[in-house]
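A single protein chain has been omitted; all remaining protein chains appear in their positions.
And now, chain A:
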Amino acid sequence: MTDLLAIGTRKGLWLARSDDDRRTWTLGEPHLLAQEVAAVSIDTRRPAPRVLAGIQYGHWGPTVMWSDDLGGTWQETDHGAIRFPEGQDAALARVWQLRPDTADRPDVVWAGCEPHSLWRSTDGGCSFALVRGLWDHPHRTTWEPGGGGGAVHTVLPDPATDRVTVAMSTGGVYVSEDGGGEWAPRNRGITAGFLPDELPEYGQCVHKVAVDASGPDRLYAQNHGGVFRSDDAGRSWTSIAEGLPADFGFPIVSSPHAPGTAWVVPLVADMQRVPPEGRLRVHRTRDAGETWTELAAGLPDGNWSAVLRDAFCADEHESTGLYVGTRDGCVYASADEGETFTLVADHLPDVLTVRAARLP
């Protein structure tokens, strides 16, 4: 059994492989060198695993590329996999998220993009259609860009229903119960300290949302200030930040198997955005945010970098593997749910995204 780790950076994509149940990793040569890879996914629903990459060609614009031979060759759609329809006066600026749907919907892939937009592919990611329900939402023109740009950066399709949850910076959490037709904000309880009304209906800068293993109604959110949990599919949120050294951060990752288990990487708020006291640490909860445990083994002190919203992920193993990429080009992996980390790569460009998968 081989595990594959995809590392998207500001200047290319690296693939690492492990053939010994994640004890050691071998980092390959760069792919798509000099191109920003802000989104990556490994779609294992296909006969040959497909690596999808949302790239920015620097001068030459963004697009989606894919490889069906683990990076040996790359393809893209001539006219662009993601392009706004005529008459919208909008152009794709960056692909922030590529999310394969469930095995029951084998060719469906979702993309979250900048400007704030959600896209759906029914051909495995070769071409996408704009989800008009969200694009035409009357709130859209008031969603402001965060520091990195205004984007849909989180897409969570429910495997059992037509519910789709997205998160945006800024804008907050929006949910559709009908596969993308109608959308409503679900941010009640999430704070927005950068607005005069700190509890607005929408406009929050939600950095990442993850679904708990117990079911689709329990969600976790790492906010721009605050860590929150919802037990009602986002209709209301309560703070779970107590016990963390800082409530700012970008990613939040949930266990695919263990209810109540999630991980965050706290950063000092608001302007510093570095690990507290320069110690890069992952914090884990086993009780849905009631308590947190600091995980330090294998993670560095003297680290003044940061972990971006998609540069932290979990794999599907029973003993969940975690992968943490930093802005100073390091990637740390854990095969034991964060108890211990080992260095997989260093001296890469800024790590923007990591994704891991067991290859069939």
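As a working rule, contacts are C-beta pairs under 8 Å (C-beta built on N, C-alpha and C of every residue); 3 or more make two chains touch, one makes a residue touch a chain; residues count from 1.
Operating definition for what follows: contacts and distances are computed from a predicted model.
**Q** Name the chain not shown, per its UniProt record: "Nickel import system permease protein NikB", "Monosaccharide ABC transporter membrane protein, CUT2 family", "Molybdopterin converting factor, small subunit" or "Pyruvate dehydrogenase E1 component subunit alpha"?
**A** "Molybdopterin converting factor, small subunit"
**Q** Of the residues listed, A:T9, A:S41, A:T63 or A:Q204, which one is in contact with the missing chain?
**A** Checking the options A:T9, A:S41, A:T63 or A:Q204, the one contacting the hidden chain is A:T63.
**Q** Of A:V37, A:V64, A:L92 or A:V175, which sits in contact with the chain we cannot see?
**A** Hidden-chain contact among the options goes to A:L92.
**Q** Write down which of A:D78, A:D197 or A:E318 is the residue touching the left-out chain.
**A** A:D78
**Q** Need a quick check: the contact residues on chain A for the chain that isn't drawn.
**A** For chain A, the residues touching the absent chain are 57-61, 63, 76, 78-80, 83-84, 89-92.
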